[in-house]
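With one protein chain withheld, the remaining protein chains of the complex are depicted in position.
The chains carry the letters A, B and C, assigned in the order they are written, with residues numbered from 1 in each.
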Amino acid sequence: MIITLKNDSEEKQLKNLMDWINSLGLQTHLVKGENSTVLGLVGDTSRVDIGLLNSLDIVDTVTRIQEPYKNANRKLHPDDTIVDVSGHCFGGINFQLIAGPCSVESEEQVLTIARAVKKSGATLLRGGAFKPRTSPYAFQGLRDKGLEILLHAKKETGMPIVTEIMNINHLPLFEDVDVIQVGARNMQNFELLKELGKTRKPILLKRGLANTIEEWLMSAEYIMSEGNTQVILCERGIRTFEPYTRNTLDLSAIPILKEKTHLPVIVDPSHASGLARLVAPMSLAAVGAGADGLIIEVHNDPPHALCDGAQSLRPEQFDELVKRLDVMLSVVSKVREK
Amino acid sequence: MIITLKNDSEEKQLKNLMDWINSLGLQTHLVKGENSTVLGLVGDTSRVDIGLLNSLDIVDTVTRIQEPYKNANRKLHPDDTIVDVSGHCFGGINFQLIAGPCSVESEEQVLTIARAVKKSGATLLRGGAFKPRTSPYAFQGLRDKGLEILLHAKKETGMPIVTEIMNINHLPLFEDVDVIQVGARNMQNFELLKELGKTRKPILLKRGLANTIEEWLMSAEYIMSEGNTQVILCERGIRTFEPYTRNTLDLSAIPILKEKTHLPVIVDPSHASGLARLVAPMSLAAVGAGADGLIIEVHNDPPHALCDGAQSLRPEQFDELVKRLDVMLSVVSKVREK
Amino acid sequence: MIITLKNDSEEKQLKNLMDWINSLGLQTHLVKGENSTVLGLVGDTSRVDIGLLNSLDIVDTVTRIQEPYKNANRKLHPDDTIVDVSGHCFGGINFQLIAGPCSVESEEQVLTIARAVKKSGATLLRGGAFKPRTSPYAFQGLRDKGLEILLHAKKETGMPIVTEIMNINHLPLFEDVDVIQVGARNMQNFELLKELGKTRKPILLKRGLANTIEEWLMSAEYIMSEGNTQVILCERGIRTFEPYTRNTLDLSAIPILKEKTHLPVIVDPSHASGLARLVAPMSLAAVGAGADGLIIEVHNDPPHALCDGAQSLRPEQFDELVKRLDVMLSVVSKVREK
Partner (left out) sequence: MIITLKNDSEEKQLKNLMDWINSLGLQTHLVKGENSTVLGLVGDTSRVDIGLLNSLDIVDTVTRIQEPYKNANRKLHPDDTIVDVSGHCFGGINFQLIAGPCSVESEEQVLTIARAVKKSGATLLRGGAFKPRTSPYAFQGLRDKGLEILLHAKKETGMPIVTEIMNINHLPLFEDVDVIQVGARNMQNFELLKELGKTRKPILLKRGLANTIEEWLMSAEYIMSEGNTQVILCERGIRTFEPYTRNTLDLSAIPILKEKTHLPVIVDPSHASGLARLVAPMSLAAVGAGADGLIIEVHNDPPHALCDGAQSLRPEQFDELVKRLDVMLSVVSKVREK
């Protein structure tokens, strides 16, 4: 951590500051320049409050050098984390396809789609039982009834299921869910993250729609600091000024994350754009950027889906996409489980 | 709602679409132009799924004309809502000052600050017991112990208290809290909003750091649709590309909100910038823009505050600010309670 | 164009508005609903001033249905435009690689790089003679001397050259330049665009760093409306709140542009991220998303480049990348010129 001091800071104030920093178990190094004096802090600065330092009269700016995340930091854990979901692995050279409907609507719907996407190559089944909707008047999901339908489909097809949690109190309902998803709007629901950190289930952590990569890793850190290291990150688009797409898929986040963290990173091309016809090109792009997998909405009857139908592929479109993905995977040295 | 159709849409598809819309109880009006055909929907379109319409083969674009919020909509409720907190009113010509420390640290700290800000003109006391922090390693608040300290200060000073909730399960602890705050990161924690809608307590709803005004009003709608109409909106800065300030305070949101909704709107100038020296100018600016009140961090010893010290005023700075505010309030025809 | 009227608008005002719209040669269609009255405008609305309509007392909102661009609009020109640069074609199934140094530094440097990238598969040579730099104290390019060096390299290698113009008055110097680049900062330098529209040279139009796709196409329209239809669009990243990358490469812009316009679209992965190690993954991603080509910075000695060295590949890295691109191109049905 680097503290730049104001030009007019007094010797006594400076000494007080250095004494206080030393009392936190950190070393200080002072560098005096013509126009500015700089204080370097050496040691574990993750607990130092930047706000407090900034508020001191003699401080001009404070710059953190060390990343504030530890468990998620590749510097401290150089090897890729492999998240194993009933034998289906995320991370390393593995590439996984998660597919299924946006919302669970009926047993028949889920089973039909599950069988179709499994045949095409999907290894996990997704589906929303609890749906976060901007409007209280929109369809909110089948809730516990929806979870039952998903668990039935798991039993019938053998596919592990991925579904979203919105409320800590629903956790008991998720006992047989294989991967618990935290949606973009809950990425900084810290109370929820802490509870999920106490489980030992894989967590699919979506990026908040206006959150930086560092904040995202800090949310992973919330889960990991409670002991659960099974975190899969999911890029799903960020909010920008561009109105033609619902969100802007930030694919450069993938190679950046591959440097910063050892956690697997997948991409959701369906939610990012909100348009079914963008799913194929953005899926191919995600593979090119180095993603460890994709989570794709597939619906047997998109125009009548209860929500987000606009972004769902039909099963035959999904099948066609998987064929094209396979050629690309070889270029990025990834292997899709078959 | 206006649907623009693709040029190559077939008569039969169009008829199917119109029949389906009519079956929802809506009327349709067709306008054929040279390069485009437009379908106008008349009636209550708040339940129509734009995503579904967008996904239809024959649809080019869908534009909502009616606002999707009802309870919060000024068109349907022209008069200002007045939120009465133990006799202190928000909305209309009233102007309220909420002040207090960022975090509750000790009984002595809270009482000292409460007495000082009350003397200067604050009518409500704020203070964080549960603190949402980006890092799991940062101070998380005194939690239930902090709430006790706040309630003690309420008893001693007679000031109603405002404090943040982060977890539905903590609701019983908030029984004697006067105004429950929903923080920016929980603005779209819909499960929490629904529960708060079932209470009859005033809710201070902060704007999410990347949420539009419409989404913010939809979150108010979540609370109001459950029967709780006592919602106070609080602008606290949005996320932009500018790094010099932590967030960009969006003061133009105030006159916009005054048109769109009847709910009171206050401003938090402390969190927006993250810099104490910006609190005074941005407070004056907020009054100019038409705010119904301010919520300001005050600390008796800012450099040693456990969190966000950089953005707190000292009591004497707060006192000085209140004097300047009073002159400005006359220009905007607001009356500060004294 | 759709005009929503205020509820309290008078018949007389409405009649005046409709008469005025009719006088512009447009037809009007009135749709009266319960809560709102909507006026549809049919005809060529590209000259109607939305600002003016918005300012009328009786108008609530105005929504444009038709795209405001004509020459660039795929609806009016369904076939792909092919821009032919001395036999190297952009658009359709063609894929082109443009490569070269960020800044022209010396004849030897440019020739060495040009020969290397040509051998690896680049068909056009890029290089900056006039450099737009945020700081007046930074290296501003070799200017006319730099142009001479590029033209010499063109003669020696036979590669057409692409270089940026910053000033209308420099146009005579660009007589032998094959493709004139308009940089992000000049995307809305309308006076420059109009002058370039009067030439018959291919123009490489970069997206402004905070411009929407529609504004970008309107800038292409400025060039095309003067008679020059040879416009190549270049996505180079937009400004967001994410600090780890200099800009966020918006790859979803590619499939969107392929729908909206018939113009070729290439991607600059070097400037977007500002990091050499992101160039390869983002190039592969761009191909996946459907780009018609790439413009890549290559430097024989990146650490000593006079500007933007951090984002340049070494020739051997570029060579390696081209090999990987070829496998991907088959998946998207593109053919790289060899």
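Keep this in mind: contacts are C-beta pairs under 8 Å (C-beta built on N, C-alpha and C of every residue); 3 or more make two chains touch, one makes a residue touch a chain.
All of these numbers come straight from a predicted model, not from anything done at the bench.
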| item | value |
| --- | --- |
| From A:G87, A:P172 or A:P243, residue that would touch the chain that is not displayed | A:P243 |
| Contact with the hidden chain (one of B:V38, B:C102, B:I165 or B:L249) | B:L249 |
| Touch residues of subunit C, complete complex, unshown partner | 46-47, 49, 51-52, 54-57, 68, 132-139, 166-169, 185-186, 188-191, 194, 209-210, 215, 218, 221-222, 225-226, 239, 274-276, 302-312 |
| Interface with the undisplayed chain - residues on subunit B | 210, 212-214, 238, 240-245, 248-256, 259-260, 272-273, 277-278, 281-290, 324, 327-328, 330-332 |
| Missing-partner contacts on subunit A, residue numbers | 2, 4, 7, 27, 29, 31-36, 38, 40, 42-43, 61, 63, 65-66, 75, 210, 239-241, 243 |
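The definition used in the following text is that only the chains that are shown with their structure count from here on.
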| item | value |
| --- | --- |
| Label of the chain whose CA centroid is most distant from the centroid of subunit C | B |
| Centre-of-Cα separation between subunit C and subunit A, whole angstrom | 31 |
| For subunit C, residues contacting two or more additional chains | 210, 240-241, 243 |
